[in-house]
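Working notes, beginning with the structure itself.
Only one protein chain is missing; all other protein chains are in place.
This part shows chain A:
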Amino acid sequence: MTWAQHPIIFAMAITAATFVGLATMLADAAAWKVAGFVLAAGPVGVGLARYLAYRRRG
């Protein structure tokens, strides 16, 4: 998995995605709001989903 092989790049990429997503949401158009939200919340959602999946597997 990428995050274990390149942890710093992974952290920076997640940070950049969150920044860009939240900045995009400042636009008025609904499409930008949705796209920005997906970009910003994506990493958190994926991380939590994978954590829960591993937890379920034990």
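Just a few scattered comments:
As a convention for this text, a contact is a pair of C-beta atoms (placed from the backbone, for glycine too) under 8 Å apart; a residue touches a chain by one contact, two chains touch by 3 or more; residues count from 1.
Basically, contacts and distances are computed from a predicted model.
Its UniProt record calls the unshown chain "Iron-regulated membrane protein", which is the correct pick from "Peptidoglycan DD-metalloendopeptidase family protein", "Iron-regulated membrane protein", "DNA metabolism protein" or "Branched-chain amino acid ABC transporter permease". Counting over the whole complex, chain A has residues 1-4, 7-8, 10-12, 14-19, 22-23, 25-28, 33, 36-37, 40-41, 43-44, 46-55, 58 touching the chain that is not drawn.
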